[in-house]
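Every protein chain of the complex appears in place save one, which is left out.
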Amino acid sequence: MPRVAVIGASGFAGALCAAIADRHPELELTTVTARSDVGRRLEDVYPRYRVALELEEYDADRVAERADAAFVGYPHKAAAPVVRELLERGLKVVDLSADFRLDRARYERYYQPHEAPELLERAVYGLTELHRDAIREADLVAAPGCYPTAAILALAPLKGLMADAVVDAKSGVSGAGREATQSTHFVSVAENVNPYKVEGHRHRAELEQELRQDGITFTPHLLPIDQGLLASCYVRTRAELGPEELRAVFAEHYENEPFVELAPDPPGVREVRDTNLCRIHATVEPASGRVLVFSAIDNLWKGAAGQAVQDMNLMLGLEETAGLL
Amino acid sequence: MPRVAVIGASGFAGALCAAIADRHPELELTTVTARSDVGRRLEDVYPRYRVALELEEYDADRVAERADAAFVGYPHKAAAPVVRELLERGLKVVDLSADFRLDRARYERYYQPHEAPELLERAVYGLTELHRDAIREADLVAAPGCYPTAAILALAPLKGLMADAVVDAKSGVSGAGREATQSTHFVSVAENVNPYKVEGHRHRAELEQELRQDGITFTPHLLPIDQGLLASCYVRTRAELGPEELRAVFAEHYENEPFVELAPDPPGVREVRDTNLCRIHATVEPASGRVLVFSAIDNLWKGAAGQAVQDMNLMLGLEETAGLL
Amino acid sequence: MPRVAVIGASGFAGALCAAIADRHPELELTTVTARSDVGRRLEDVYPRYRVALELEEYDADRVAERADAAFVGYPHKAAAPVVRELLERGLKVVDLSADFRLDRARYERYYQPHEAPELLERAVYGLTELHRDAIREADLVAAPGCYPTAAILALAPLKGLMADAVVDAKSGVSGAGREATQSTHFVSVAENVNPYKVEGHRHRAELEQELRQDGITFTPHLLPIDQGLLASCYVRTRAELGPEELRAVFAEHYENEPFVELAPDPPGVREVRDTNLCRIHATVEPASGRVLVFSAIDNLWKGAAGQAVQDMNLMLGLEETAGLL
Partner (left out) sequence: MPRVAVIGASGFAGALCAAIADRHPELELTTVTARSDVGRRLEDVYPRYRVALELEEYDADRVAERADAAFVGYPHKAAAPVVRELLERGLKVVDLSADFRLDRARYERYYQPHEAPELLERAVYGLTELHRDAIREADLVAAPGCYPTAAILALAPLKGLMADAVVDAKSGVSGAGREATQSTHFVSVAENVNPYKVEGHRHRAELEQELRQDGITFTPHLLPIDQGLLASCYVRTRAELGPEELRAVFAEHYENEPFVELAPDPPGVREVRDTNLCRIHATVEPASGRVLVFSAIDNLWKGAAGQAVQDMNLMLGLEETAGLL
């Protein structure tokens, strides 16, 4: 049974990685590290996850002794050096940061100079529905951002057909991470909905790269919920599509996908809470002829930790859905 | 001091009308009627509004004896006959339903055969920022729907300049009214966000009529908040507008408007909670050249009762802002 | 592998029973019935539970053909006749209503004349931590109410030691069931906390019966959350207990209990969300010498469906924790 570690397990995504790995029937979670809360058992920080391991300081050699593969849950820039150290020691790595999601030019335009550019060639963008075969072969996979996950799954079936697209995305607060700030203060969020970074959120880069389409409008909004993300997508297609034709495009595209569900109605995010599902509803608005696609995920599952485990399953030759149903 | 009545004061919008009228320095609230809760004091149904009047059964003659003007808070179709009765008795009327918002053709396409078509000519669409002078002269004003209020105020400055527009609108649950249904059940709404009626919500009719533009996409979403509404608008303009130019268009359009604020950042709905304000932020997305306009209101205030009082102030020759600051 | 059915699977507790049974490694869920939503697949009503079975009308014979045991998720009074029919056909039954939780005198004082009094003698109160052995032998088990579950687990270690006790209990809205009422309307619940039925909630009867102590004060409060229940208990003991002594009493009482956790700090209900755990913290308030016990559960899990599965596991000779970790 492959042994895995989670580096950065005190954050929301890392902790959930650890929880899924811990219950996973075909993985053995041996090590959890963190930059804060070292010495506490993970189940004291996240009681409902019930992971009894103690959070340790990160040490590459110790991790390498104890694990065959690792999830890295550090912020971007901090992740790259750790990923390099683990790869050098022969581990397979799923990185949850942005460090290996983009080609170098895009990364450096949206983030900063890259800390480990030599690894970019080996990295695969970890959206299984787009890159399943490459992920199976990879030793470094970059789990996608939460917003791009929902938006790309909504729009991928229309790749090549789109003339223009708007993605109005709404996310729960866990997507902003565990850091306490004015933006994540309960009183700022409750009874509110707030657009933010509307002139250029970094996640746009992933949309453009993966959909190969420039000029997609992407605006994130913060919702007063903890988990859940909805992408409402508005698409002008090059040629008009009827509703039946549209449904056929989506049905064919997502046939046999274990975690994509085509829903008869626009999905609410509750429908996918604490699951690795992406629920999608596509339709044509009669009054405008525009294609509407609504895509709901749990930002911590399919938008982060669940997707990361899905990647890891493929990288280790396990059943893709293992531990995720 | 003009005497006013509220017909249908047990619903969310009617109750707030009564509360604002009750504290209003230049109105005397004499009568509140309802179809449910008759015999209870309004302050027992809505304690924080502190309106001590008792809810009575509606009787046109009694209302006419006691009031010079009335707010009608009935659902569409039920409102029209009541409005007719009150007009016949010489009252000025602000109707909060859809019955007098639309021309007959639009109304009958989106709703049903009209109950009082002969009155449509006298009715003015009660968005003060668009029809201030006509409202001053009117004896029948139709307070706009909550979604159209936010969306029309966002897009009105661009009238004539738009090539294509998408309105992604998000509303709190009070917009769905006081009726208990599966959709308004706490467990359906909490930790959720849900698009609904995406193939043609009736409020679209108001957008098309007032903006004189067909093919606007309009999709409502239900938020886990009680009060508040955000319209996120995505516009392709006929000719490209720079950000400064755009700001100038909005600044000029809304100069001197007492209830429209141009915000330096995208507004959250908390910023306007329990106020009659509409806060708007307009910008150009650099990556796409698209115009983004975000418009936040409290759906019960500027989207219903506050707007209705603003209308009434004008109809009665009072200061437009009286009772609303 | 034992085959099970869920009768009344369209309500919150019944649906979760079905979901847990469906994923349970040692149960086969064959049948789900309901009084509403017949003909729909359960996963269309509760997408995140992903139970593909179709909701059928209840028919005792058909259920008996297909199942060895059943969960009954009907309201009290409606449950008793169904329970009788299934027992007559040889099924083991866990009933989630109040019908078989109380002795006849208590039941008829708090509810109404009993529909199946002849079965009361066979029924076991399904709080495993109190009646584990009897549950193993029973063919009819009454899963406890959500409030009593938290309160009894908090107070059971102090049985015989209490002079006086107050239980201030706070529950999420799912405890009130799926029916849409003014009380469960989002706008009634959001930004609110509301004591209700403070002069005698029916769940008090279970406290008195199981703790064998009269005069316990019990007041429920409704919280603006969907799942979760906290019982804050204030106890005057007959003889004073020091904090260490108190901790020892609880530690001994709950040693080896798989679903009771003694927490170092007062638990929040988030800590047990979507788990079958009861987390308890007991301490002595220095200023008053009073014993404080805080007990947190997920009202749908340990307070209903999870507990019911725990009961069923015992009745069927399975591992008590099967399907619940």
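By letter and in written order, the chains are A, B and C; residue numbering begins at 1 in each of them.
The criterion applied here is as follows: contacts are C-beta pairs under 8 Å (C-beta built on N, C-alpha and C of every residue); 3 or more make two chains touch, one makes a residue touch a chain.
Please read all numbers here as calculations on a predicted model, not as lab measurements.
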Of C:V166, C:V249 or C:L316, the residue in touch with the unshown chain: C:V166
Among A:A156, A:A190, A:V249 or A:A287, residue touching the chain not depicted: A:A190
Hidden-chain contact residue, picked from the options C:A5, C:V72, C:I225 or C:L277: C:I225
Residues belonging to subunit B that touch the chain removed from view: 23, 44, 47-48, 50, 190-191, 261, 263-264, 267, 270-275, 277, 279, 325
Interface residues of subunit C (partner: the chain not displayed): 164, 166, 168, 170, 172, 188, 190-196, 198-200, 204, 214-217, 219, 221, 223-228, 230, 232, 234, 236, 266-270, 273, 283, 285-290, 292, 294
Interface with the undisplayed chain - residues on subunit A: 12, 173-174, 178, 180-182, 184-191, 224-226
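The criterion applied here is as follows: only the chains that are shown with their structure count from here on.
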Chain whose averaged C-alpha position falls nearest the assembly-wide average: A
For subunit A placed onto subunit C, the superposition rotation in degrees, Cα atoms, nearest 5: 180
Rounded Å distance between subunit A and subunit C, as computed from the means of their C-alpha atoms: 36
Between subunit B and subunit C, centroid-to-centroid distance (C-alpha), Å: 45
Multi-partner residues of subunit B (at least 2 other chains): 188, 190-191, 224-226
